[in-house]
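Of the protein chains in this complex, one is absent; all others appear in place.
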Amino acid sequence: MTIETKEMMLRTEPFVLNFGPVHPSTHGVYRMRATLDGEVVLDIEPVFGYLHRGIEKLAEQRTFTGFIPLTDRLDYVSSMSNNLAYVMAVEKLAGIKVPERAEYIRVIMAELQRIANHLIANGSFLNDCGAYFTPFLYMFREREKIIDLFEMVSGQRLTYNYMRVGGVSQDIPDEFLPALAKFVKQMPGKVDEYDRLLKQNEILLARAKGVGIISKEQAVNCGISGPILRASGVKWDWRRADPYSIYDRFEFDIPTASDGDCYDRFRVRMEEMRQSLRIVEQAMKQIPAGPVRAEVPHIVRPPAGEAYVHIEAPKGELGFYLVSDDSIAAYRCHVRPTSLINLTALREMVRGWKIADLIIIFGSIDICLGEVDR
Amino acid sequence: MKFERYGIGIVKGLTVTISHLLRHPTVSQYPEQRLNVSRRIRGNELIWSREKCTGCGTCAKTCPQGAIEIVTSTNLAENKYEVEKYQVDNGYCIQCGLCVEACPYDALYMGYSFERAKYRRGELVQADDMLLESAERPASGYFHPEIAQKLPRQTLLIERITEKR
Amino acid sequence: MTVALSGGEVAGQLEEKFPGGILESDQNCLVVKGDSLLGIASFLKDTPELNFDYLNYITAVDYFEYFEVIYQLTSLEHNHSLVVKARCYDRDNPALPSVVGLWQGADFQEREIFDLMGISFDGHPNMKRIFLWEGFPGYPLRKDYL
Partner (left out) sequence: MAIVDLVINTQHPLQAVPPDWPGGFWWHWLFFTVVLIVFVLVMVMAVIYIERRGMGRMQSRLGPNRTGPFGIFQPVADAVKVLLKENIVPTNADKLVHWLAPVVAFAPALLIFAVVPFQNGALLADLDIGILYVVAISSVSTLGIFMAGWGSSNKYSLLGAMRNVAAIVSYEIPLVLAVVGVVLIAGSLSMNQIVLAQGIPFILLQPLGFLIFFIAGCAEINRSPFDLMEADSELVAGFHTEYSGMKFAMFYLVEYAEAVAISAIITTLFLGGWRGPVLPPWLWFIVKVVIVFFVMVWTRTTLPRIRIDQLMAFAWKCLFPLAVINLLITALQVLTLSQDLIWVMIPVNIAIMAVLVLLWSKFFKLGWGRVEV
């Protein structure tokens, strides 16, 4: 045996590490097979399907109204937005006009849901960074206040099932608006507190800045939407670009960042919470009295046709594509899965980074497995 | 000179955490401290009123899970349906509340209680008299504003906590 | 406000470049032939005045006689959108060209359609089942799957 004297290289080989489906920071039952060279990620292969329930098939066997509770189970941390997107699709299909008051209630709910979702997204992102549950619990405290409000109007804390075709299920109770006003007054201080807690933290900057960059072009090409797209520098928000519901009546900014790294995504979400609060505040002042539900039969029968409606859900563009064949159930219902499409670029984003970066990049994308697998 | 990169962020974070040491904790100790749930809560178990029910079967049709089973017979003498069996499989129920919403005669209520876990699956299937309202099965105000009026006000975290000591 | 481009209008621009490529066009959509899908798609993406750089979603519907695959495109620059449809009449081995090369976002969605509807996309780098396991019998979203 001869020894190479010129280069005494240790022979190493990459190995495969299996992340998930049960791993503390895969946010559900996501699984990826990572090929590693030491700590460096060479390649990952995502494996989906651990939460596949065939929601699209189930929609074909349920009435249009009966499918609303199931939309709660798609992206279960932002159920209100799912409800909204779905009922809007049915309304477009059936050509139903929604009463004014209901539109305002919907906007308030959708924006509160955005705050709640971003609280979870940022909390778990910081948790992935290793801040031992502190930001997570602080953010859950504020989310709890939002959940309280949702519970008040809808009677549930996670699967709200609040929106209905042609409006919302019930009017908001009398004690809702005072409680909301209190929340809107208190929340900006809390957001500032989160900023103080970790936004400038040198360790977080070192960990998240410049990590997991996705360029503008690539983000658009991958169909990425929501805060991730805006963090890459594309000023694109469906609330502005294609104002649905009554979003054209409110004043708000679209926060963007330029680098497209994990830290920017974190910052954009933080800023979006402030903007959402602004919208809620305006909607609260303008909300008119009146009916909250159009005259729509409980079992809707839209005419034959197809409709695609998308909204700016907290995670990005959430759309429902419905085909009706003039019956009480959808002929085909397709959900545009925001989380699934946002994962497209994960492989390019993590290649060459360390395991620890893989975790935080994944955390910064903010997916919900209920929506990825459906 | 800005002190952004010199550890000032760490110090700021430390002040936030230490200030929480002096605040009231947010949590409540569940079995001892009970908070009032929403007046509209869609709690466990469906509540059914035998008197109001006409046996139309709308609830069974609207149920997305098919958890409600209703068997009726025709009473020709009084020209109405007799409900022979009304059975709910709570194991399938997703507490969506669509049946309560759809019932044209207000004969259905969501439950107000939430600690109704069972040890066996068989016990989840409830029928007829088991579904009536009783002391441990109060009705919730979901789609029944008249009941909601009487229920205690929901405890809100935002009102309950005074964060400054 | 996103302007939904009329299929007929766009068809006019496409007709001379892809003769016979367009099967139907109406107010809402543009139905193209499977063979010319890739050419039309790249034309739609690369023409500056159309510039469809964003693929909203792809989905497929089973209409018994044929499968319809729906592409919704948006241009972030001009803020307009277009629905393009392609049809597969072959029920046993439906196939269409893959658009992954143009819009990477199609990657998982095409795999999903392959998994649940059974339409395979030629040219996709990794045409495998995505949600269900290998060897799952049938394609659940087809109407004849029970």
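Labels for the chains are A, B and C, by order of writing; each one numbers its residues from 1.
Assume contacts are C-beta pairs under 8 Å (C-beta built on N, C-alpha and C of every residue); 3 or more make two chains touch, one makes a residue touch a chain.
The structure presented is a predicted model; accordingly, all values stated were derived computationally and were not measured.
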Where does the absent chain make contact, in terms of the chains shown?
A, B
Out of A:Leu17, A:Leu58 or A:Ala241, which touches the unshown chain?
A:Leu17
Please identify which residue in A:Val184, A:Ala329 or A:Ala356 touches the non-displayed chain.
A:Ala356
Out of A:Val29, A:Leu204, A:Ala231 or A:Ala330, only one touches the absent chain, namely A:Leu204
Could you pull out which residues of chain B are in touch with the chain that's been left out?
5-7, 10, 13-14, 16-18, 20-21, 23, 25-27, 29
Residues of chain A in contact with the chain that isn't shown?
15, 17, 23-25, 37, 39-43, 126-134, 137-138, 141, 197-198, 201-204, 206-207, 210-211, 351-357, 359
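Note that in this section only the chains that are shown with their structure count from here on.
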Taking touching chains as linked, do they make an open path (line), a single closed cycle (ring), a hub with spokes (star), an all-linked set (complete), or other?
line
In whole angstrom, what separates the CA-based centres of chain A and chain B?
25
Where chain B and chain C are represented by their mean Cα positions, the distance between them in whole Å
44
Touching two or more other chains - residue numbers and ranges from chain B:
none
Residue ranges of chain A touching chain C (in the complex, touch as defined)
48-49, 52, 54, 56-57, 218, 220-224, 234, 236, 241-243, 308, 310, 317, 319, 321, 323, 331-332, 334, 336, 340-341, 343-345, 373-374
Spell out the residues on chain C that touch chain A in their complex, using ranges where they run on.
1-2, 53-57, 59, 61-62, 70, 72, 76, 79, 83, 103-109, 112, 116, 130-133, 140-141
Where on chain A is chain B touching in the complex?
62-63, 65-70, 134, 138, 141, 144-145, 148-149, 151-156, 159, 161, 169-170, 173, 175, 179, 182-183, 186, 193, 196-205, 298-299
